[in-house]
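Take a look at the following structure, please.
Our next item is subunit A:
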Amino acid sequence: MSITEILFWFLTALALLSALMVVFSKNPVHSVLWLIAVFFAISGHYIILNAQFLAVVNLIVYAGAIMVLFLFVIMLMNLNAETEPQKNRWLWWAGTIAGGSLMLVIIAALKNTETQMAQIRRGDIGLIQNLGKVLFNDYVLPFEISSVLFLSAMVGAVVIGKKD
Partner candidate 1 sequence: MFAAFDNFPALLIWLPLIGGLISFFIKDERSVKAWAMLSSLLTLALFAVSLLYTDDKNYILNSVSYVWLPELGSSFSLLLDGMSRILCLLTAIAFPLIFASTYSNSYKKANAFYGLMLLTQCGLMGVFLSVDALVFYFFWELALIPAYFLASQWGGEKRVQAAFKFFIYTFAGSLFLLIGIIYVYLKTPEQSFSLVSFYNVQLSAPEQMWLFWMFFVAFAIKMPIFPFHTWQPDVYEQSPTAVTMVLSGIMVKMGLFAAIRWLLPIFPDAVKHYDNVVIGLAVVGMLYASCIALVQDDLKRLIAYSSIAHIGLMAASLFTINQLSMQGALIQMFNHGVNIIGLWIVVYLIEKQTGIRKISQLGGLAQKAPTLAILLVVIALANIALPLTNAFVGEFMMFAGLYKFSAWYAAAAGLSIILAAIYTLNMVKNVFYGNLNAITAGFKDIVLHERVVLVMIVVMIFIVGVYPEPMFNMIRSASELVIGKFIK
Partner candidate 2 sequence: MTKLTYLIPLFPLIGFLVNGLGRRVLPKSFSGAFGSLTILASFILSILIFMEVRVEGFTAQQIRLFSFINTASLNIPFAFQIDQLSSLFLLIITGVGFLIHVYSTAYMKEEESDHYARYFAYLNLFVFSMLLLVLGANYVIMFIGWEGVGLCSYLLIGYWFKNGDYNNAAKKAFVMNRIGDLGFLLAVFWMIGQYGTTNFSDIFPRANDTAPAVLTGITLLLFVGATGKSAQIPLYTWLPDAMAGPTPVSALIHAATMVTAGIYMIARSNILYTLAPVTPSIVAIIGLATSILAATIAIQQNDIKKVLAYSTVSQLGLMFLGLGVGAYTGAVFHVMTHAFFKALLFLGAGSVIHAMHHEQDIRNMGGLKKHLPITHLTFLIGCIAIAGIPPFSGFFSKDEILMGAFAHSPVLYFIGTFSALLTAFYMFRLYAMTFLGTFRGTHEQEHHLHESPAAITIPLVILALLAVVAGFLGIPEVFAKDAHWLQHFLAPVFADSTARQEAHAISHSTEYALMGGTVLAILVIMFYALKKFGNYARSEEPVTGFAKLLSNKWYVDEIYEAVINKPLKGLSVFFNNVIERSAIDGIVNGTGKFIQYSSRQLRWLQSGQVGSYILIMVVATVVFFIIQIFGK
């Protein structure tokens, strides 16, 4: 087993474990922290896949900005205590089973996919230079259009946040 593979399995295990912890943690703050762990693991995977740009952006945007925002809101609401009331057992089981069966079904459907290899540690499409070229040559339109998305999100946040 190469070092890459070891790393792969480690990151996989980390990601899955952290994800589960996100779900099962009683304390919201812990959930946030575990989620950040998931993001780190995923960024690790990106690096293995040689998608360096995304690995960085993932950390900056998700772990850095978004999760901080989450944490901030949780703190603001003083939700750090275990405020969540008793769960509905039925709903819990139903949710777990539903989610589990979703996974099983997808995996069952896709398990016979013809084995193709994802290129790892090589290939330069994930480099910032190449992505930038493609982004500003071919994907400039969606890029511009997503500004509308931000505009609306901005206006929206203002509308919601403004005092009446």
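Please note the rule applied: a contact is a pair of C-beta atoms (placed from the backbone, for glycine too) under 8 Å apart; a residue touches a chain by one contact, two chains touch by 3 or more; residues count from 1.
Regarding selection, all candidates are chains of the complex that A comes from, given by their letters.
What you are looking at is a predicted structure, and each value in this text was computed from that prediction instead of being measured.
Since the rest of 1 or 2 are in the complex but keep clear of subunit A, which one touches it?
2
Where on subunit A does candidate 2 make contact in their complex?
Within the complex, subunit A contacts candidate 2 at residues 91, 94-95, 98-99, 101-102, 105-106, 108-109.
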